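With one protein chain withheld, the remaining protein chains of the complex are depicted in position.
As written, the chain order gives the labels A, B and C, with residue 1 at the start of each chain.
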Amino acid sequence: MTVLEQPGSYRPTPPPAWRPRTDPAPLLPDAEPYRLLGTEAAAGLDPGLLRRLYGHLVRGRRYNGQATALTRQGRLAVYPASTGQEACEVAAALALEEQDWLFPSYRDTLAAVVRGLDPVRALTLLRGDWHSGYDPHEHRIAPLCTPLATQLPHAVGLAHAARLKGDDVVALAMVGDGGTSEGDFHEALNFAAVWQAPVVFLVVNNGFAISVPLAKQTAAPSFAHKAVGYGMPGRLVDGNDAAAVHQVLSEAVRHARAGGGPALVEAVTYRIDAHTNADDATRYRTDAEVETWRAHDPIDLLEGELTRRGLIDDDGIRAEREAAERLAADLRERMHQDPVLDPMELFDHVYAERTAQLRDQAEMLRAELAAAGEPGAEQEGAR
Amino acid sequence: MTVLEQPGSYRPTPPPAWRPRTDPAPLLPDAEPYRLLGTEAAAGLDPGLLRRLYGHLVRGRRYNGQATALTRQGRLAVYPASTGQEACEVAAALALEEQDWLFPSYRDTLAAVVRGLDPVRALTLLRGDWHSGYDPHEHRIAPLCTPLATQLPHAVGLAHAARLKGDDVVALAMVGDGGTSEGDFHEALNFAAVWQAPVVFLVVNNGFAISVPLAKQTAAPSFAHKAVGYGMPGRLVDGNDAAAVHQVLSEAVRHARAGGGPALVEAVTYRIDAHTNADDATRYRTDAEVETWRAHDPIDLLEGELTRRGLIDDDGIRAEREAAERLAADLRERMHQDPVLDPMELFDHVYAERTAQLRDQAEMLRAELAAAGEPGAEQEGAR
Amino acid sequence: MMTTAVRAGRQPATMAQALRRALRDAMADDPSVHVLGEDVGTLGGVFRITDGLAKEFGDDRCTDTPLAEAGILGTAVGMAMYGLRPVVEMQFDAFAYPAFEQLISHVSRMRNRTRGAVPMPVTVRVPYGGGIGGVEHHSDSSEAYYMATPGLHVVAPATVADAYGLLRAAIASDDPVVFLEPKRLYWSKDQWDADRPEQVPGIGRAVVRRPGSSATLVTYGPSLPVCMEAAEAAVAEGWDLEVVDLRSLVPFDEETVCASVRRTGRAVVVHESTGFGGPGGEIAARITERCFHYLEAPVLRVAGFDIPYPPPMLERHHLPGVDRVLDAVARLQWESEWTETNPGGR
Partner (left out) sequence: MMTTAVRAGRQPATMAQALRRALRDAMADDPSVHVLGEDVGTLGGVFRITDGLAKEFGDDRCTDTPLAEAGILGTAVGMAMYGLRPVVEMQFDAFAYPAFEQLISHVSRMRNRTRGAVPMPVTVRVPYGGGIGGVEHHSDSSEAYYMATPGLHVVAPATVADAYGLLRAAIASDDPVVFLEPKRLYWSKDQWDADRPEQVPGIGRAVVRRPGSSATLVTYGPSLPVCMEAAEAAVAEGWDLEVVDLRSLVPFDEETVCASVRRTGRAVVVHESTGFGGPGGEIAARITERCFHYLEAPVLRVAGFDIPYPPPMLERHHLPGVDRVLDAVARLQWESEWTETNPGGR
């Protein structure tokens, strides 16, 4: 199936509507994931940035550990840890400006926390307290999204709306390797490219969708190779190299901000913990595989770079670890306080105003609560 | 954003799960659509095949014209003509073996007819008689599919099932440029690639989805460039060059049959008629554009080749046209006979057996028909 | 441009014209209103409801999207998060199905999820119902799906004035509204003054279209004209039927419906959607719960059959027509039968 270019005497005119719409070459990713740490290029990196990334990684790791521990204590309904993937979480949050928007998936509480969200509020959903514990507009973080890939078109719509209004806003949306298989992934990328919306799609490829390994998820050379099919650049990066992820994402964000349109970044990483605390990862992968990835740990990689370049010493490392412990202690303590929930609130946000039916139902619940002497009943009169 | 390959002293091990899964290069299409007619390569083509293609094109064009005329006479509810796209329709049908399956979209009645389906039965849906007028198993043609792109996963499932059973079956599924934007397109291609199912996807890119032009549908260099993102070969072909479409599809079918997995073929063509008889194409495109495409007509291209090579003379051309007229006359005549419909059949195929509720409803309708002296009532007793 | 075809003063106007005018006026009044969908721009929509909007307001306000319903609704969610008021057109009822996940999991729940911080002022316009000779997938009635989804308003106008007023109200609403446009009423006409549209009292208010005393027909959308005709025909049979047009299924105006049924003591719910699991079940059950001791007979339902929508040549057998409505009314156990069919009494 090669194109034979041998013009004959009456060679037909080419189909007039046909013109290669974009040059595909620059849209294709390189064959190997981009890396910075340990390469000479790393020498040019801002030491301050590296220290910031490092601090977040160390605290992020501790945060993942503490949240997982809280599930064992019944303080969280469930926790999908990003242990091992912290470089992606941290870099995604730091690549954005204040006015930009982050669209996290359910695994990306850490990115939200790094962006400034109170860690306890970030866990509201997973704690089972309310569906989302924060006002998305406050830090410009969309609610942690559970139905896979459905947050991607939201990011496109928001970025498009901002662009139409002339606002300087980029949206960064995170999705897993499994999530790329959903139709919404495809539709979102296509809308973004057609509208040239300022969106950066970050595929956090951690090798598994629960138990399903990459080979059962895609046959593509990489997820980054999908980009050319939408007419946007695709980039492949070592997801455990915080500096590389940060650089690639920052460039993509800058490109989008400058009107260059969307980009797709695939970060190759690994989920060190099970899918969630409820999952048993030994059913579908070997400890040996986990170990090979532990040898490529994002914290070690960055710590190595910092140490080698004399940007951190043992005291510095200890200080970061202590900060992480303080964060964990604070989280532990605050999560041990029972949240105060008002059951009557169940009827408050279904619509801007309760319907007649909801008023009846609220009345019924109020009466039940009153009969049982439970809280919630008394406030209701005031509504 | 280039990959810097400068190994440092402690260069981190590469992410162990990372290996380029497939070599992307052979999956990428050439920049220009593949053409045969008018090139020297055409000289190697089987004259018999060219004559067959030509006959089908001429009859297909007439069929499109006649069916459109029938809508004006109220004999068809609606007709989405494939005028100008006949090369794709004919080549798709002829690229398949007897045991293979065709999955047409609503515009592809012609492909079904070329595959052997009675032209009148092929029009059942569009006539408003019943939803599908044929047993799909008879010619291995899935029902003409209206919800866009939804037939693509069906093709994948069927081809996969056949492969699991060890049967030698390839499925060829047709979809429009607009249809590629749907999530089902994405999911189907991904499943096909992961399962290495013997499916050929043919994107008939006729430049418009009703009124929406290509530039509002995709920003990709071509639809064929989407293939690499799934890990299957993508090929681009001049959709008005029947010989080229046939060759590319036949190769893809052979490849799939041999266990090589799926392929994506984009045929670049143009819809000469309006979207359907109900559409007013002057609202969204110019006559001048249509004219440039008329100059690249699939029948003219093939007729030119045949004439130049002395494979057809005026008599031969006349004979084909007469055959087309006979087909049209037959179609006209048979379509002027009112179909006989039994309203009671409405309850027969909802489930294998009527539910109690459907029995009640059938009884009600039977009584109504009887009261009105309409047919349908009398048969019912026998059910 | 057909918009301007509606001249000053009360004139015959079609529902399509009123809808178009509502979109135009909403866009003119509020720059945050954006229309998006398949073919809504250059073409003006396959039913021409958005005709002229792209020309008047530009492609950015009235946008031809790629062909992907989940993508359309999903991007609308993002636009709404940023403060816009997207009005989405689904080309036909059945082509809204690909967008169900976005509709159910996000459009209907985002406000609740965020404790009110992120409302979803999204209007989803759905040309719906049959009776237009459409081939498969072009005549579905899917209101039952929407009704079963808390967080959505579900509206179906049946008159030209309501089409305008309710669409304006839908677009102005801070909650998501599924706006069902009865396809076969698009070209129905009423006297209507485009420059002084009647006030429609917001979403959630039913209206008595015809007062009567013998029984109540409860209906909405494309079945309203059927019920009005049935009510006229019923006069000859000695029945004086009241016709209630629900206008919105959610919120459901229990008050108006129940007041009517309490007065008449008998009710028939009429809609085109399939009967089993359709909207009529909720309506009949609710009326019965609230009005049981006023009822002389069970609330009956006249609906489409429990089958996939039939092919055009058979659709007349499926659609509830005047005769079926009258048959149901006849089965409402009028005096003479009452004692017969229920010999033991209660």
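General observations
Criterion: a contact is a pair of C-beta atoms (placed from the backbone, for glycine too) under 8 Å apart; a residue touches a chain by one contact, two chains touch by 3 or more.
Note that this is a predicted model, so its numbers are computed, not measured.
The chain omitted from view is touched by exactly one of B:Gly183, B:Pro198, B:Pro233 or B:Gly376, namely B:Gly183. Touching the chain that is not shown, out of B:Ala162, B:Ala227, B:Leu301 or B:Ala362: B:Ala162 (per the contact rule at the top). When the whole complex is considered, the residue among A:Pro104, A:Pro119 or A:Gly178 that touches the unshown chain is A:Gly178.
Among C:Ser32, C:Ser108 or C:Ser260, only C:Ser108 touches the chain left out of the display. Per the touch definition above, the residue from A:Thr109, A:Gln217 or A:Asn240 contacting the chain not shown is A:Gln217.
By the touch definition given at the top, subunit C reaches the unshown chain through residues 70, 94, 97-98, 100-101, 104-105, 108-109, 112-113, 136-137, 142, 144-145, 147-151, 250, 252, 273-274, 276-286, 288-289, 292-293, 295-301, 306-308, 341-342, 346.
Contacts to the hidden chain, counted on subunit B, fall at residues 130-132, 135-137, 142-143, 147, 150, 152-162, 164-165, 171, 183-184, 186-188, 190-191, 194, 345, 348-352, 355-357.
Interface residues of subunit A facing the missing partner chain: 77-78, 125-131, 146-148, 178-179, 181-184, 209-212, 216-218, 283-284, 339, 341, 343, 346-347, 350, 355, 357-358, 361, 365, 368.
FYI, only the chains that are shown with their structure count from here on.
We define each chain's centre as the mean of its Cα atoms; on that basis subunit B and subunit C are separated by 36 Å. A separation of 40 Å divides the Cα centre of subunit A from that of subunit C.
In subunit C, the positions touching at least two other chains are 65-66, 68, 70-71, 98.
Shown for subunit A are the residues in touch with two or more other chains, namely 183-184, 186-187, 190, 194.
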